[in-house]
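Yeah, one chain of the complex is gone here, protein chain that is, but the others are all in their spots.
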Amino acid sequence: MMIIVMKQTATKEQIDALLRKIKRWGFETHLSTGENKTVIGIIGKGESLQERAFLAFEGVENVMQVNKPYKIVSREFHPEKTIVDVKGTKIGGQDIVIMAGPCSIENRPTVMKIAKAVSSRGAAILRGGAFKPRTSPYSFQGLGEEGLKILREAADETNMSVITEIMDVRYLELIENYADILQIGARNMANFTLLKEIGRSKKPVMLKRGMAATLQEFLLAAEYIMSEGNENVILCERGVRTFEQYTRNTLDLAIVPAIKELSHLPIIVDPSHATGRRYLVTPMALAAVAAGADGIMVEVHTNPAEALSDGAQALLPEDFGKMMNSVNIIAKAVGRTV
Amino acid sequence: MMIIVMKQTATKEQIDALLRKIKRWGFETHLSTGENKTVIGIIGKGESLQERAFLAFEGVENVMQVNKPYKIVSREFHPEKTIVDVKGTKIGGQDIVIMAGPCSIENRPTVMKIAKAVSSRGAAILRGGAFKPRTSPYSFQGLGEEGLKILREAADETNMSVITEIMDVRYLELIENYADILQIGARNMANFTLLKEIGRSKKPVMLKRGMAATLQEFLLAAEYIMSEGNENVILCERGVRTFEQYTRNTLDLAIVPAIKELSHLPIIVDPSHATGRRYLVTPMALAAVAAGADGIMVEVHTNPAEALSDGAQALLPEDFGKMMNSVNIIAKAVGRTV
Amino acid sequence: MMIIVMKQTATKEQIDALLRKIKRWGFETHLSTGENKTVIGIIGKGESLQERAFLAFEGVENVMQVNKPYKIVSREFHPEKTIVDVKGTKIGGQDIVIMAGPCSIENRPTVMKIAKAVSSRGAAILRGGAFKPRTSPYSFQGLGEEGLKILREAADETNMSVITEIMDVRYLELIENYADILQIGARNMANFTLLKEIGRSKKPVMLKRGMAATLQEFLLAAEYIMSEGNENVILCERGVRTFEQYTRNTLDLAIVPAIKELSHLPIIVDPSHATGRRYLVTPMALAAVAAGADGIMVEVHTNPAEALSDGAQALLPEDFGKMMNSVNIIAKAVGRTV
Partner (left out) sequence: MMIIVMKQTATKEQIDALLRKIKRWGFETHLSTGENKTVIGIIGKGESLQERAFLAFEGVENVMQVNKPYKIVSREFHPEKTIVDVKGTKIGGQDIVIMAGPCSIENRPTVMKIAKAVSSRGAAILRGGAFKPRTSPYSFQGLGEEGLKILREAADETNMSVITEIMDVRYLELIENYADILQIGARNMANFTLLKEIGRSKKPVMLKRGMAATLQEFLLAAEYIMSEGNENVILCERGVRTFEQYTRNTLDLAIVPAIKELSHLPIIVDPSHATGRRYLVTPMALAAVAAGADGIMVEVHTNPAEALSDGAQALLPEDFGKMMNSVNIIAKAVGRTV
């Protein structure tokens, strides 16, 4: 269903030409003439119709899609909340799930130390990058498979699950061997090749919002994955790009309750990448839980000043512990548990 | 203190010309030559120096200000938190202060009903617009002085204080007669004429962040007011403009802890204007408190569907009551009271 | 005329309640039921209706205004182009009009030198700020009336007209005494008090686009002025605020042909403030003319490195001369003259 507003100056010929075309495409139309404008309603299943296509016709001023462009991810399609089960950890249920760990995997002893620090303080899922998307080709690009092994070991020893980013479709099998959740980073949110391939995986996926992605585009990216069969999709808000540059990005927390309204998928918040400054991470983590997030992903490092990437936003284990105490209280305040 | 990076291609003549000029202005310079670039440090009180001015010289690549451009609003200048006392209500102290009321003042009975509804549920300050900044000249522009009278009466009957917006310097005295806090709206944050005039008022001021204002510009706007003598400035985050249009604006909650770090001024959050959708107001109010806000400003209406402006974002009294219950619990979780 | 899309989950009661309300407001409705959604059309003169108001009703998903919210500024209302006549200089006609001068007025000899330099090279209108909107209260705020006198004198001696910014409604009469065109700066585009007051002036006005103003808001600001009776409005694009910070703002040149389509008002481009870097001014001035702008406003200074404000973006007289040569050729290429 779609609505087309004609220009005031549109001629009868232009309107008729458009009506004929729409009928030829197999849709019914409904004409409505106001004081000085004509509005055409298109009736019928319109998934295949595109808003902008109608702007190509002479005399058209504006077009509005009545139906949402996504389906499987929507609440209307699936009224129950989706709960993603990762080896018994339920994401999207009663519990707030904590994902923590270093930005990138540097070496075995450090990762082990961090894993113990976060696991003992309540994190269920260990994060860490083995393949890193870096703005500069001269930055550390990650340890690759060696990193995956270290991460798996550290998680196994501390009874955690593993989440790690996949950047290259050719490494899907490799990463599936080590990870419990595949992460799609913000820079790849619109890498449709990757989305489709991951959609055919059996592993849960966490999809990060692109830096310039609207709510609707974010949900459509999840639709790409789900339309290929993978139903275990977790969304993650990590900040959008705005004119404000004191923080690394602008954390858009209103998207949390908005996604809960429009979709059944769980939503996690990453305050580390969003803010880029350590002292802002805990307040934003608490705010995310208060806003209704299903979990938090934070970077933790035992020696941030030595971290090979993003040390400035990594919490120290003690700070992480304090954050967990407050997360617990806020969770209760909004009827959740950790 | 300022640092100037010269282009790799800068000539000795260009560097010397710049050094001579800086010395003539009364500053000392410090030259430092790297592998392939020259860096000039300017030493001395540099408030009068402007970053962009140096880009006018040939051979200059980049300029960085070392000192912050604001002073009175900064933590360094005034390490203690500022607490603004509005007839006994302390803003910026231990208590989370709630400001509530209709978007615009429509008529006496409605405002009275709303005032009772919010006062009985914990609001200390009654909001309401008598002069409204409206994007369209054909929208309702407010009742003017008649509205101020209604607002004052409603506040007096319910033991609340009054906050209302001032848009026109010529109405300052008029509005001072009725209001306890003068509000400067987002559209006027960079109306320097208004800022200076308000700076000479004895009344507390609440300054809303402009839709495209950086953190630094926001603090500089407060500096305008304070530099004229008015020390009772309250800041208010109400969302910035981004590409995301599902919400009216994007609420930038990270600014709350950031302002607490950089400044001593109290900071309030307005989730109603930021989101523009009723169902998002309460989650964002709770998130704001969790992030450390000193108060919340929300729109409440007894019959939002009849409201002359912004009804879509107004809470019903019962919803406001529920919000207050949760605000109470979250406040405790972060060591505050309501 | 307005279109309301109901949620898929909207009940018959919600739809009926809304229909009753719309009828009570004096509008006719038109109901259209698709596969799974109901759409309500509101018929009748809807200037008083506000889109967001309908979001306040239960069951409403989305609202679209069919008619544009502005009238007097629109092409439909006034199909002929408006030509603003400033002492014989026609803005919006066949000629590309050049406004040039210093950012702020510093002293008589400098302004005189600059006026001669730009007049002799083809500028018709002399710009210069006597009252300056400055982000910091510690920056130079302008010479005030003394500056206006200098500007007037310089313009008279060189047969130019004067454009200067008005920031404070209380100075309207004062500035009218000296200026031929009143300029409303970007920071005051949504200062509705100022817009209305200027709307009652007999002087031509140049309205700069706000840094975060949409095309529609820009036109509505012009509507404010025109609805008070002043028909001599010139628009000015000077860049919008985005994440890109290499340039001071992002010049949105597509707004030039868009405004020509939607409105009858002339549109000028200011590449100096938009870019903030001297070497980008000329290419952007040429691009503006190629895009169809009715004029260019640029900052010129005989000694930019000494300028009290914005020297980095001021052209030298020789550069201005070179720019004028190219503007001439590009103007011819798009069927205009200078």
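Remarks
Every chain is named by a letter (A, B and C) in the order it is written, and numbering of its residues begins at 1.
In this text, contacts are C-beta pairs under 8 Å (C-beta built on N, C-alpha and C of every residue); 3 or more make two chains touch, one makes a residue touch a chain.
Remember, predicted model here, so these are calculated numbers, not experimental data.
Checked against the full complex, the one of C:13, C:28, C:85 or C:244 touching the unshown chain is C:244. Residue-wise, the contact with the chain that is not shown comes from C:256, picked out of C:3, C:256, C:324 or C:338.
By the touch rule set out above, chain A reaches the unshown chain at residues 21, 47-48, 50, 52-57, 69-70, 133-139, 167-170, 187-188, 190-193, 196, 210-212, 217, 220, 223-224, 227, 241, 248, 276-278, 304-305, 307, 309-314. Taking the complete complex into account, residues 1, 3, 5, 8-9, 30, 32, 34-37, 39, 41, 43-45, 62, 64, 66-67, 76, 241-243, 245 of chain B touch the chain not shown. Touching residues on chain C toward the chain that is not drawn are 212, 214-216, 240, 242-247, 250-258, 261, 274-275, 279-280, 283-284, 286-292, 326, 329-330, 332-334.
Keep in mind that, in the parts below, only the chains that are shown with their structure count from here on.
Chain centres computed from CA atoms place A at the largest separation from chain C.
Put simply, the C-alpha centre of chain A and that of chain B have 30 angstrom between them.
A straight line joining the Cα centres of chain B and chain C is 26 Å long. Residues of chain A found to touch two or more other chains are 242-243, 245.
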